[in-house]
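This report refers to the structure that appears directly beneath it.
Every protein chain but one is kept in place in this view of the complex.
Then we have subunit A:
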Amino acid sequence: MNILKSLLASAAILVPAVAMAEGETIGFSQIGSESGWRAAETTVTKQQAEERGYDLKFADAQQKQENQIKAIRSFVAQGVDAILLAPVVATGWEEVLEEAKDADIPVILLDRNIDAPEDLYMTAVTSDQVHEGMVAGNWLVEAVGDAECPVVELQGTTGSSPAISRKKGFEEAIAAADNISITRSQTGDFTRAQGKVVMESFLKSEGGENICALYAHNDDMAVGAIQAIKEAGLKPGEDIKIVSIDSVPDIHLAMKAGEANATVELTPNMAGPAFDVLEAYWKDGTMPPKWIQTESKLYTSDDDNAAIYESKKDLGY
């Protein structure tokens, strides 16, 4: 106990020296690296920080909230200029975010939102998953024109929020088009293997000639489905149009080969908009809105998919 006392005493004398000479220091508490997209988000955040000359302190929480809380506390103790947080769960952030607020360190949420009073964070940068589904639906409406078009749908994991939202958005987009209807819809669990299996069953039960388009809630399932369509002796991208979401490198390869038609990007660049907000705030104190929606960009086979593949393949997907 004596040691603790003397530590406290010495700590009280040593006033924390936190002043940084140049280049802002930013702490980034990431959930982990559970998916390819998450790994890409980490890579892009590091790249963005380097481009702008920030000193990025990166902490991987290994999927544990306690590690994220510890990391944020350490960032505060270190006196960073801003904190980026990709929260692993929505609850339980009040106490630690209050400490950050108390130390006048802005916190920006990436990719997910939290259940906490809005004054505890500066803004949240997330995508709008309903909008993503809508972009995919709108593309299909335009692509088929007036032709009759029965659609099969590969859903994400049952009950997961991206699956619910992406389904909702797509349905809203095709609601006005009487010639487009969803004939079959099943979960492919966001995986390549399940996407293939479920597509095989669609082809058997409906018959390949009765399917005009496939809508998959993510690219991985679409890639699996392409395989199934090929094995059934049909041409993916021509006989059956394929639209999916995420824009992972492999779907761009498929689009280059003419085997897929369109994908909606879930951008891994959440840090870019966050850094823009911080720069504006540091410059003249501009407070951003509480929600910044990332762009859900549509890529089709008209784009230079080879180049997109090259630019994405090293991000860690």
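In this text, a contact is a pair of C-beta atoms (placed from the backbone, for glycine too) under 8 Å apart; a residue touches a chain by one contact, two chains touch by 3 or more; residues count from 1.
Keep in mind that, in the parts below, contacts and distances are computed from a predicted model.
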Name the absent chain as its UniProt record does, using one of the following: "ABC transmembrane type-1 domain-containing protein", "Na(+)/H(+) antiporter subunit A", "Iron complex transport system permease protein" or "Monosaccharide ABC transporter membrane protein, CUT2 family". "Monosaccharide ABC transporter membrane protein, CUT2 family"
Quick one: which of A:Ala39, A:Ala103, A:Ile182 or A:Leu253 touches the chain that's been left out? A:Ala103
Looking at the whole complex, which of A:Gly79, A:Pro150 or A:Gly208 touches the chain that is not displayed? A:Gly79
Please output the residues of subunit A touching the missing chain, sorted low to high. 3-4, 7-8, 10-12, 14-18, 27, 55-62, 64-67, 69-71, 73-79, 89-92, 94-95, 99, 102-103, 115
